[in-house]
Each structure stands twice: as structure tokens, then as C-alpha cells.
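Only one protein chain is missing from this complex, and each of the others stays in its spot.
On to subunit A.
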Amino acid sequence: MYQELILEHYKHPQGRGLREPFDAEVHHVNPTCGDEVTMRVKVGDGGKVLDVSYDGQGCSISQAAASVLHELATGSTVHESLSVVDEFTRLMQGRGQVEPDEDVLGDAVAFAGVAKFPARVKCALLAWMAYKDALVRSQA
């Protein structure tokens, strides 16, 4: 579960901190463990994701997942990044039975082991669900 890549992102989070400008901001909480994340997205022309900025507190899984998301989503498009979110969600909800598509997921494939721990799946998904929510709001 604690892959080197997850620990690396936890110790050295990428793109952490809330930045301007942004189109939408959301705050998501995992009530069972108190993990929380605030997330902002800025979308430019052609649906290009210009920035994903975030702040939060929680376990290594939830915080590393936010960091990996930042790397994967920033610079891609809304459409592309949503397909990564979908693949990541499928992996996390697969109870360890899903073979992840590494081409789509990139570094996020490191979280495959988390899927075997139902109690921790929500930790991994927290930032990703917040991102999806923020995108929906930014398009509204």
C-alpha cells in the first residue's frame, strides 16, 4: 500500500497551496476520518486545465492522491482529465480485482494497493472527487 511514490508525494507534495485565479472552489470532507481538501480549478480556452491548486489535511494516502492529481490534471484538458478520474475511480472501487490501465493512470497506478483496503478507498478518492466537483462547477 505505501508505495515509494505515495510516500514521495506525501513528503513533497506537488502544486500544494491555493492559488489565483480560479473558476471554482470546493471543500470536501471525509467525515469518518476528518480528512479534508479545498480545491480550486482554472480552466482556459479549449477546455485546457490551467491550474489545479489545493490545500488540506489528512493521511498520506489522501494528501499524496491530491498531489498526483495535480500533476496529472494540470496541463491536460477537462475531457482527458475526467477520463483519468473515471479510470482511477474504477480502480479504487474494484476491491483489488481491477487491472489498472497504466497508460491512462500514469503515476496514479501506485494507488492500486489501496483498493484492497475498503476503509482507505475514500482517502484516495477525496481529492479526485473534489476535482470532479470543481470542474462541474467551473462549467456551470
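By our rule, a contact is a pair of C-beta atoms (placed from the backbone, for glycine too) under 8 Å apart; a residue touches a chain by one contact, two chains touch by 3 or more; residues count from 1.
In this section, contacts and distances are computed from a predicted model.
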The hidden chain: which UniProt name fits, "Crp/Fnr family transcriptional regulator", "Cytochrome bo(3) ubiquinol oxidase subunit 3", "Cysteine desulfurase" or "ABC-type antimicrobial peptide transport system, ATPase component"?
-> "Cysteine desulfurase"
Which residue from A:Gln14, A:Ser60 or A:Thr77 sits in contact with the chain not drawn here?
-> A:Ser60
Omitted-chain footprint on subunit A covers residues 1-2, 7, 10-11, 32-35, 57-61, 117, 120, 123
